Every structure is written in structure tokens, then in C-alpha cells.
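Sharing a structure below in C-alpha cells format, with a few things to ask.
Missing here: one protein chain of the complex. Every other protein chain is in place.
Think of it as A and B in the order they're written, each chain with its own count starting at 1.
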Amino acid sequence: MRINCPLCGTRDRREFTYYGASVYADRPAESAGPEAWDDYLHLRDNPAGETTDLWYHELGCAAWIEVTRNTVTHEISGTRLLTAPEKGGAK
Amino acid sequence: MASLIETNACDGLLPISVGRAEMAECTAERITSVAPFKGRTRALGTGLKALGLGWPAPGTSQTSKAGSILWTGADQAFLIGADPAGLGASAALTDQSDGWARMRLAGPDAEKVLARLVALDLRTAACPVGEVRRSGLNHMPMVLWRSGEDAFEIFVFRSMAATAVHEMAAAMRAVAARDRFD
Partner (left out) sequence: MRIAGKGILDRSRTVGFRFDGRDYTGFEGDTLASALLASDVRLMGRSFKYHRPRGVMTTGSEEPNALVTVGQGARQVPNVRATVQEIHAGLEARGQNAWPSLGFDVLELNEVFSPLLGAGFYYKTFMWPKAFWESLYEPLIRRAAGLGALSKQHNDEAYEKAWAFCDLLVIGSGPAGLMAALTAGRAGADVILAEEDHRMGGRLLMETHEVAGKPGADWAEEALQELASLPNVRLMTRTTVTGAYDGGTFGALERVGLHIANPPADLPRECFWRIVARRAVLASGAHERQIAFSNNDRPGIMTAGAARGYLNRWGVAPGHSITLLCNNDDAHRTARDFIAAGVNVEAVLDVRADAKAEGLPLRPGLRIVDTAGRKGLSAIIVADREGKISRIPTDCLAVSGGWNPALHLTCHMNGRPVWREDIAAFVARPGMVPGLAAAGAANGTFSTQGCLREGQEAAILALSELGMSEKAGAVPQAEDGAVNLRAYWEVPKPKHRAWLDFANDVTTKDVRLAAEENFASVEHMKRYTTQGMAPDQGKNSNIGALAILADATGRGIPETGTTTFRPPYVPVTIAAMGAGGQGAGFAPQRLTTTDKAARDRGAPMIEAGLWYRAAYFPRPGEATWREASDREVTMVRERVGVCDVSTLGKIDIQGRDAGRFLDLVYTNTFSTLKPGRVRYGLMLREDGMVMDDGTTACLAENHYLMTTTTAAAGQVMRHLDFVKQAHCPDWDVRAISVTENWAQFAVAGPLARELLNSLAQTPIDAGTFPFLSCGTLRLMGVEARLFRISFSGEIGYEVAVPARYGAALWRDLVSRAESLGGGAYGMEALNILRIEKGFLTHAEIHGRITAFDVGLQGMVSAKKDCIGKGASQRPGLTGPEREQLVGLKPVQPGALIGAGAHLFDQGAEPISANDKGYVTSACWSPTLQSHLALGFLKDGRARIGSSVRLVDHLRKTDTVCEVVSPVFFDPEGGRARG
């Protein structure tokens, strides 16, 4: 598996550390309540198809990257830096 | 009062030469991590210009009489050799001079040796002379700087110097042994 780091270019997956679904980047407010925190920490979709998740370029540039990939075909359709001002990642 | 004696990161480990590749420890130079403060990129550029350098694009380096600057990650570069004093207000400066074992691998087999330990495309078209990669030397975090067609500078954590030399030496021996049967 190869992931295109927006900074470093395409690299083998062993340079990256997987974290999990990208919703983890959208942190609830301190006062959001137990349900919201439970959802944020524990509840994840398990799609057969497109999913976005977080990868850390640990043996690389130390960027956190949001990877859009397909769990059925394994195709990676896009990557972006978490700091890039797109979708919900950067606030 | 006596002064403290310095010990190099690869003390007693290098140089080694096997077949058509050799590895030596680089001469100690000042290494400073430069990370531009928010909104200070232009000021940093001015400071670097005074050193004959500029902010390096990802994967690249620049070299002047004063020294070199290597891109080493998101918003981070290593200034090598040069005095960073003039950059202080525009970037977070952190001394890294002692944090890295810095080695030079050279010889016609250098690329072949690295192919044993590095998951990078090092064909010269993909990684021209002067380019820099953050990657792994096997499991070890590494900065790789292509200093010549057949020469690379390899930076690994100082504490990992012995493992790095051990693994590089094994790769060098394997490549040299193969050369004899080619």
C-alpha cells in the first residue's frame, strides 16, 4: 500500500502510523455531554466503500494526513494535510 | 579547570569500506532546526537571504558559502554549518547538532546498499542530487540527503548510531558479495 503524502510524495505505508476514522479530528466542546463524547470516542461507521481516516507520517515529515480510500477496492482517491483548509479538518 | 572531552556519535564505529561502497562519519557541524513562526515567513526569508539561502521547498536543499539548509518536515528545516543568530525573531531555533549521527555513504554501490534498507525511489530522476528525504533507515527515523550521484548523507538518531552502522555494514557486505557473482 502506498500513500501520497502531500508534502513528501508517495511513500510505502510502513512510513505511516494509522490512527482511525477522520471524525477523530472533530473534537466536541468540553461541555458537549457524555453522549457526544461517547460518540466521538467510540462510535465508528464501518463502510464497505469510501472512508476517510487519519494517518501520521511518522517516519517522514510528521504531518497528519486525511486519507480517502475505498475499503472494497483499496483505491486511495485522495489525501490532504489535516492542516489544509478544507472540509472540517482545520478550524 | 579541565574541559569536557567530546565524543562523536559514531566513535569507534566508522569509517568502514566494503566492496564498492564506503561509509564515514561527517565532520561535526552546527545543526539548527529552523521552524518559521506564524506570519514570519517573509522575515525568515530575509534572514536566510543574508546567508545566501532561502526556505527550501519540500524534499529539497539549498547550499551557499555560509552553509546548507535542508527541508526536514512540515514547517521545519535544518540549517547546517551556518550561524542561525540572525533568524531568531522569525523562527523557532533549536540546536540539533548533537542529536544526530551524520554519516556519508559513497561509492558506485551506494544506491544499491540503500535499496536494502530504505523504501525510497532513489533513481536519480526520482531523487536528484541535492534532494532530501525524511524516511526510515529500516526502522530508524532518518534524514537522507543526496550529496552526489553516488553519495548520500544519512542522519539517524544519535542513540541509534551503532544499529545504523551494523545494518548498513550488513547491507554493504551483501551487495559486495553479490558483486562478485555478477
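We take it that contacts are C-beta pairs under 8 Å (C-beta built on N, C-alpha and C of every residue); 3 or more make two chains touch, one makes a residue touch a chain.
Small disclaimer: the values here were computed from a predicted structure and weren't measured.
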Among shown chains, those touching the left-out chain: A, B
Residues in subunit A touching the chain absent from view: 1-3, 10, 12, 17, 19, 24-25, 27-32, 34, 37-38, 40-41, 54, 56, 58, 62-64, 74-76, 81-83, 89-91
Contacts of subunit B with the absent chain, listed as residue ranges: 1-9, 28, 33, 35, 37-39, 74-76, 91-92, 94-100, 115-123, 126, 138-140, 157-164, 166-167, 170-171, 173-174, 176-178, 180-181
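Simple rule for what comes next: only the chains that are shown with their structure count from here on.
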Distance between the centres, which are taken as Cα means, of subunit B and subunit A, whole angstrom: 30
Subunit B-facing residues of subunit A, complex: 7-9, 11-12, 14-15, 57, 59-63, 81, 83
Touching residues (chain side subunit B, partner subunit A) in the complex: 58-59, 72-74, 76, 119-120, 133-136, 141-142
